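Every protein chain of the complex appears in place save one, which is left out.
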Amino acid sequence: MELTLNHFLILSAILFSIGLVGALTRRHIIIMLICLEIMLNAANLNLIAFWHFSPNPELMHGPLFTLFTIAIAATEAALGLALVLAIFRHYQTIDLEQIQGLKE
Amino acid sequence: MNNFIDHKIIELGHWVVGFFDEYPLLKLVVQILLYTLPLMLSFMGAFAFSTWLERKGLARIQNRPGPNRVGIFGLLQPMADGIKMLLKEDIVPEESDKLFHLLAPVMLMVPAMIAIGFLPVGDGLNALPLDSAILFFFAIGSMNTIAVFMAGWSSRNKYSLLGGMRAVAQMISYEIPLVLSAVTVIMIAGSLNGQVIVASQQISGWVGSGDVVKEFFGQILGWHIFKPWGFAGFIFFFVAALAEANRSPFDLPEADSEIIAGHLTEYSGFKYAIFFIAEYISAFAIAGIAVTLFLGGWSGPILSGLPWFVIKLFSLFAVMIWIRGTLPRLRVDQLMGYAWKFLMPLAILNIFVAGFYYFAEQQWGTWVALIGGWIFGFGALQLAAKGLSRLNKSPLLKGKRVYQYAE
Partner (left out) sequence: MSIAFFMLAAVAVLGGVLAITLRNVIHAVFSVLLFFSAIAGLFLLLIAEFIAAVQILVYIGSVGILMLFAIMLTTKVMGDPTRTVRSRGWVWGGVAVAALLFGVLIPLITRAGNTAESSLSNFDPSVKELGLALMDPYFASVGVIALLLTAGLVGAVVAASSASETTDS
């Protein structure tokens, strides 16, 4: 059996859905960040798969774009976790159901 | 005559694979085994020999005879230790996270074994000749951190956890100067491929010219350690490598006087032995990459490539033993401060020095670049090091030192 573009696209769709389910249902702030990373990784897989099966891969568009995405995702993770620490300093908890400062 | 042994080994490999031409699947399996098994077995042998070497060397430094009972000169001591470790009871703490307690030694062993595959151990002898081998090496090396954390966390022991967190903090801090000092070589060689980096350290006009003297020196004088940025880079790289491999004087995660054995506290029997093996093999791997990047890899006169690589590897390891025998352990704050406030700025400055060297070589030739580099580039690094050490000096040490108790 030969691998086609669709294999990779379906896999990345499944992975993206897993990340989406996690982000919608879990209530732990770090696990929500993890789910964001899962979704970003699924998107990266898509980009590389499109590049691999594209008619002119010598332009290197896929790896370049993925490189930029990974850099942005790393920045996002660092900032997100720094915000988690700041929230913890302020509220002494990171349980999202108890952080209701804006509401009150 | 040169690289005779390396070419013979490759020929031998082709000869063995030739027997399996009719069975493609079997041929693939044999090829995989030929690429991996000799490397793994020889590094395991090197590990066994190096434990003996280390114990003997430390003993001689401390004026003791060292192991001398098992076999001649105690050479069979590693084997006896191995049997002892195998027969010991394997204790798993009741409260520990069983799965990750089991997984941690494996997680440390696998990256160490993959990492040695990226080393170009001889002319054409390279198990994983990837185009971005050096980057892969550092990537695989960063997986060690996870394994150490896993060991420390899953043991459910406060000393384990403290040791694990110390190790993680130390490893991610020293990875930055490690990679930054390797960047200089990658810039000059223009490649991430180990074989290309080694080839860039042979003076191209001299090697293969037929002239005996030029042939001899062309394979030595081209090493990056003889260039100003290479010399500085090698020192930074070696210091950071000691910390990455948890070797003394940076062996804080296992500081037995402070936190028992750190993340190894709850390990016993063969799991402990696997930790031990993995640590030595990562130390070998990182020394091997230092040899490849700065000490000319397998290139050298008269002898073949493989013997040269082994000689250089064991010389670096001997330096590590020597350092372990002579230097005391650092404090945690000193350790982190040294990485962030001293090594990292100097490594960044070294990248600029290498860039200037490259353009001077393009513009005015090698000799001007070398002399100018040693005078100005190395001078700038010296000045920066002096300034940084003055800046970083603890306020307590600024004045004249007062001895309260000692005469």
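Note that the chains are named A and B in the order they appear, and that numbering of residues resets to 1 at the start of each chain.
To be clear about the criterion, contacts are C-beta pairs under 8 Å (C-beta built on N, C-alpha and C of every residue); 3 or more make two chains touch, one makes a residue touch a chain.
Worth saying up front: this structure is predicted, and the values here are computed from it rather than measured.
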| item | value |
| --- | --- |
| Per the touch definition above, residue among B:Met165, B:Ile235 or B:Leu303 touching the missing chain | B:Met165 |
| Touch list for chain A against the chain that is not drawn | 1-11, 13-22, 24-28, 30-31, 33-35, 37-38, 41, 44-45, 48-49, 51-60, 62-64, 66-68, 70-79, 81-86, 88-90, 94-95 |
| Chain not shown, touching residues in chain B | 97, 100, 130-132, 135-136, 138-140, 142-143, 145-146, 149-150, 153, 156, 161, 165, 168, 172, 175, 190-192 |
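We adopt the following convention: only the chains that are shown with their structure count from here on.
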| item | value |
| --- | --- |
| Distance from chain B to chain A - Cα centre to Cα centre, in angstrom | 34 |
